[in-house]
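Shown here: the complex without one of its protein chains, the others still in place.
Chain nomenclature is as follows: A, B and C, assigned in order of appearance, with residue numbering initiated at 1 for each chain independently.
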Amino acid sequence: MFEWFGLVSYCPHTKVAGFAQHLKDGRLMGSRCDACGRVSFPPRADCPDCRGAAFTFTEYGGAGTVVTFTRIAAAPAGFEGRTPFTIGVVDLDEGGRLLAWCGGTLDEAALAIGQRVQVVPRLFEELEAIKVHYTLEAPGTTWAKA
Amino acid sequence: MFEWFGLVSYCPHTKVAGFAQHLKDGRLMGSRCDACGRVSFPPRADCPDCRGAAFTFTEYGGAGTVVTFTRIAAAPAGFEGRTPFTIGVVDLDEGGRLLAWCGGTLDEAALAIGQRVQVVPRLFEELEAIKVHYTLEAPGTTWAKA
Amino acid sequence: MARVGIIGCGQTAFGRRSDATVQELAFEAWRAALDDAGVEPDVVEATVVGSVPEYHKQRSLPGVIQEYLNLNPRPVWLTEAACASGSAALRTAWLEIAAGVHDVVAVIGCQKMTELETAEILALMGRVGDVQWESGFGTTFPGYYAMFARRHMHEFGTTSDQLAAVAVKNHHYGAANPKAMFRKEITVAKARASEEVSAPLSVYDCCANADGAACVILAGERAARALGKDRVVWLDGMGCASDSMSVLRRSDLTGLPSARAAAAQAYAMAGVTAKDIQVADVHDCFTIAEIMAYEDLGFCGRGEGGAFIDARGSYIGGAHPVNLDGGLKAKGHPIGATGVSMTCEIVSQLRGECGPRQVPGASIGLTHNVGGIGQYCFVNVLRRD
Partner (left out) sequence: MARVGIIGCGQTAFGRRSDATVQELAFEAWRAALDDAGVEPDVVEATVVGSVPEYHKQRSLPGVIQEYLNLNPRPVWLTEAACASGSAALRTAWLEIAAGVHDVVAVIGCQKMTELETAEILALMGRVGDVQWESGFGTTFPGYYAMFARRHMHEFGTTSDQLAAVAVKNHHYGAANPKAMFRKEITVAKARASEEVSAPLSVYDCCANADGAACVILAGERAARALGKDRVVWLDGMGCASDSMSVLRRSDLTGLPSARAAAAQAYAMAGVTAKDIQVADVHDCFTIAEIMAYEDLGFCGRGEGGAFIDARGSYIGGAHPVNLDGGLKAKGHPIGATGVSMTCEIVSQLRGECGPRQVPGASIGLTHNVGGIGQYCFVNVLRRD
């Protein structure tokens, strides 16, 4: 079900497909290598340290810091009608990094490098098909979990 | 206007685009290098012998001999509803070679290697857009020229 | 030029892999090759990726593969030569070592072909040939090989039963290969009864699209010795040649001139002749392609390919056992992975690890990997000392 992840999906098949189900349930998941304990975000099935093939999803809190961002005016196929939109790269406090849209609790015009944010799991409510993503929100923002 | 050539065209731009206009006019054209006189079919803009860049179209009679052929049952996009169809490769008496559909004056079931054929310029009459091609027909088949 | 050998190889099972990204498949092959070689990733100085880009939604595969294998900032790029893309990658890695630029290089061949939807596959399928003069008439990949088959039958009396016999042999051996996509024996009658694809070829004359990855690790002779490797298989003959995209420019429609040219190079470089080849993996994308390969490689005379399979010359016990891994026909054909997987098979054969499908005592083997309808051909001679 990894095709659930992102507004447009080009990656239907992956060993970490469960990530999208967890995101729908309100949980942001990294991976922990069953053999050596290495934690990765984004999650990965194969450990770069010990080459182990077994992993377990591990929940992330999602607090982090903005590393950089941009406002995209010229968008690719599938994003027509949503421009301009702002995406930012965030260093997670628990390690690893993600790229996400700016959500409603942040003032896009005032977004700044170094700003603290909370990553919040989201469902595209307006779409018929299940589509999940996450947004960058003000610290302290809460959400429901399944 | 090379997108005129073939039922499906993936090659809109070429220095020998005039070939398709000539075919619409009922003329099968090869190329002659202006510098060294080498004749090529299919036509080409650049001479492989002398590397000359100037050429002139030269008309072919279109008589030839079947080299090989097949009947295609599993067809690609754009050819749905036309299967099965038979294509053959023909050595032209005047040199060079082409690949074309079997036309109505030949018995497809009796098509054989070594058989003599006449290549005849064609317009897809049922299509709104201009689309040209050629077919393999019985020797002596005639057609109109502009 | 320094001698270059293979110190490790591994591959995924071939087939439909709806559970993994292409980089996850590559990791499986990479892990297996490292384990086989008994080396750690730090000895690998560079990688080369062989794949055909247009089947993947992910653009520029070496980027995601090098990242997922954790090999940045080491050099990598992609090679493409249609269905011989994996062999182009192998040749590139060989050049890197032969030139003295690197000591140890990994080759990753990979392809996900079942990711595209049927409409996308049909659209790609219509552009396998020269798009200027041929695609507009609905040519297909089976269609081109069908025209070779028709001409071969005309000139040499080759029969549909002989074509089917190739499929029967490859399914026979594929049934014994745990990595193969199809592991069931078939009969000539079953093959002959299958649906027509492009006359005279039917379904059982054609290999199947598959997902998969394969990896081999190459080392220069000195580096291999320094790593303590003592079961190296050497790349002693490396041949590569090209032919026209268009069937309209071919001098011969009963064989592949590029295969004959590549074989001549490989034999000369290795100092062997066809009769020395004890085991071979050849490019049987269609049954007629294996018949032509017998002839192009000199395993039999021109036009004698049909008789060669009739006489079981390509079975174990015959003069030149061919495609004991099941070939593209039964093993499956993830196009970028194929040339690398062929290499894995011949390495295993020369090491004597193939169990029920082992050629006893083989020490000289060959791979023959064709791109498209012979636009490219790579023939390599491998040897165990």
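Everything that follows uses one rule, which is that contacts are C-beta pairs under 8 Å (C-beta built on N, C-alpha and C of every residue); 3 or more make two chains touch, one makes a residue touch a chain.
What you see is a predicted model; the values in this text were computed from it and never measured.
*Asks:* According to the contact rule at the top, which chains on display are touched by the left-out chain?
*Replies:* It touches the following shown chains in the full complex: A, B, C.
*Asks:* Would you indicate which residue among C:176, C:240, C:319 or C:381 is in contact with the undisplayed chain?
*Replies:* Going through C:176, C:240, C:319 or C:381 one by one, C:240 is the residue touching the chain not shown.
*Asks:* With the full complex in mind, choose from C:38, C:100 or C:355 the residue touching the hidden chain.
*Replies:* Among C:38, C:100 or C:355, only C:100 touches the chain that is not shown.
*Asks:* List the residues of chain A that touch the chain left out of this view.
*Replies:* Touch with the absent chain occurs at residues 2, 5-11, 14, 42, 67-79, 82, 84-85, 87, 89, 96-101, 113, 133.
*Asks:* State which residues belonging to chain C touch the missing partner chain.
*Replies:* Within chain C, the residues touching the omitted chain are 1, 21, 52-54, 57-60, 62-64, 66-67, 71-82, 84-85, 88, 91-92, 95-96, 98-101, 124, 127-128, 130-132, 240-246, 249, 257-258, 261, 371-372, 375-376.
*Asks:* List every residue of chain B that touches the chain not included in the displayed model.
*Replies:* 10-15, 17, 44-46, 48, 51, 53
Convention: only the chains that are shown with their structure count from here on.
*Asks:* Just say which it is for the chain contacts: an open line, a closed ring, a star, complete, or other.
*Replies:* line
*Asks:* Which whole number of Å gives the spacing of the CA centres of chain A and chain C?
*Replies:* A distance of 40 Å separates the two centres.
*Asks:* Suppose each chain is reduced to the average of its Cα coordinates; what separation in Å results between chain A and chain B?
*Replies:* Computed value for the inter-centroid distance: 54 Å.
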